[in-house]
Structures are given as structure tokens and as C-alpha cells.
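See below for the structure under consideration.
Up next is subunit A:
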Amino acid sequence: MIDSIINYSSIASLILGILFILIGSIGILRLPDVFSRIHASGMIDTAGTAFIILGMCLQSGISLITAKLIFIGIFIFFTSPITGHVTANLARKKGLKPITNNKGKTL
Partner candidate 1 sequence: MITEIIINAFLVSFMLVIALFIVNTRKVIFTILLAGTYSLVAALMFVSLDAVDVAFTEASVGAGISTILFLAALSFLPKEEVQESFNKNDIFALSICLLIGGLLIWASYDLPMVGNENNPVHQHLVSDFIEGSKNHIGIPNVVTAILASYRGYDTFGETIVIYTAGLAVFILLYNRTSKETNKSVKNEISKK
Partner candidate 2 sequence: MINFKSIILFFLLLGFWLLMSGHYSILITSLGIISCALCVYLTIKANILDNEMLPLYFFPRLLQYTLWLIKEILISNIETAKVILFKTEDPELFTVKSSQASNEGKVTYANSITLTPGTVTTQINENVFEVHALTKSFGDDVRSSQMDKMVSWLEKGK
Partner candidate 3 sequence: MINEIFGVWNYWIVFTLMMIGLYIVISKKSLLKKVVGLAIFQTSVFLLYITFGKIAGGTAPIITNNSEEIYSNPLPHVLILTAIVVGVATTALGLALIVRINKAYGSINEDEISAVDLVDYHEKFSEKKNK
Partner candidate 4 sequence: MDLIIKNLPILIVITPLMFSLIVAVLPNQRHSWFLTNLASLLTLFFSILLGIEVSEKNLISYHLGNWPPPLGIEYIVDKVSIIPIFIIAVISCLASSFAHNFFTSEVYNNLISKTYSLWLLTIAGLMGLVTTADAFNLFVFLEISSLSAVALVAMGSKVDKKALVAGYNYLILGAIGATFYVIGVGLLYGVSGTLNMSDLSQKIPELGLNKSVIVAFTFMILGIMVKAAIFPLHIWLPNAYAYAPSPVSILLAATATKVAIYILARISFTIFGTSYDIYSFESLRYILLFLSICAMFAGTVMAIFEKDTKKLLAHSSVAQIGYIILGISLVTKAGIASSFIHLINHALIKAGLFMSVVAMSFYTFKRIDATSISGIGRQMPITFFAFIICALSLAGLPLTVGFISKLYLIKAAYMSEGIWLPFLILLSSALSLVYIWKLIEGLWYDVDKNNKLKIKELPEIYIPLLIITFLNIYFGIDAGLIINSSYNAAEALLNGIK
């Protein structure tokens, strides 16, 4: 019983994760400029990764693999904002203007 619950929840979590990744990919493809695309990529890195790793953790139970999976998760959580930020930062630095509807906002 518990097994099947865990199994189903893991499946659900995996599907959720893949959904997020899919949406993120669409976002990367669809959104208009770098800055907005960073959000989409952030989505893949956060929600997508998190759910998929959660699903796999549930699959593997309590074991070393879970620990490693969690490490991966932590690592991606840790590095994703850095790359995102640095990319955006550079783009800004090199004078790339984001598409905004800002009116009267000072930069």
C-alpha cells in the first residue's frame, strides 16, 4: 500500500517536473529577449529539477542514491541563480536593453 502510494506520488512528481521543463523549454523558445528567457530557464532549473529529483528520490527510497540526488539538487539550486544572474548581468553590462514597458522608472 505504502509502496504504491510512494510509486504514484513519484510518478506524479516526475510528470509535474517534466511538465515544468516542457513549459520552460517553450518559454526559452518563445519569450522575446534574454532577460525574459532567463526566467524560463530558471523554471527548468528550479521547479523542473526539483520535481524530477523528488520523483527519483521517492523511487529509490532511503539510500545513498537519494543522498546523491539531493546533492545534485542542491548543486543545481546553487548554481542556477549564479549563471542566470551572471548572464543577465553581462548582458546589461554590455549594453543590452531589455524589452520593457517601464514608464518613468529610473534605472
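On the choice of candidates, all candidates are chains of the complex that A comes from, given by their letters.
Note that in this section a residue touches a chain if its C-beta (ideal position, glycine included) is under 8 Å from a C-beta of that chain, and two chains touch if they have at least 3 such contacts; residues count from 1.
Quick caveat: nothing in here was measured; it's all calculated off a predicted structure.
Enquirer: Which touches subunit A in this complex, 1, 2, 3 or 4?
Expert: None of the others touch subunit A; the one that does is 2.
Enquirer: What residues on subunit A touch candidate 2, complex-wise?
Expert: By the definition above, subunit A touches candidate 2 via 20, 23-24, 26-27, 30-33, 35-36, 38-40, 42-43, 46-47, 50, 64, 67-68, 71, 77, 80-82, 84-85, 88-89, 91-93, 98-102, 105-107.
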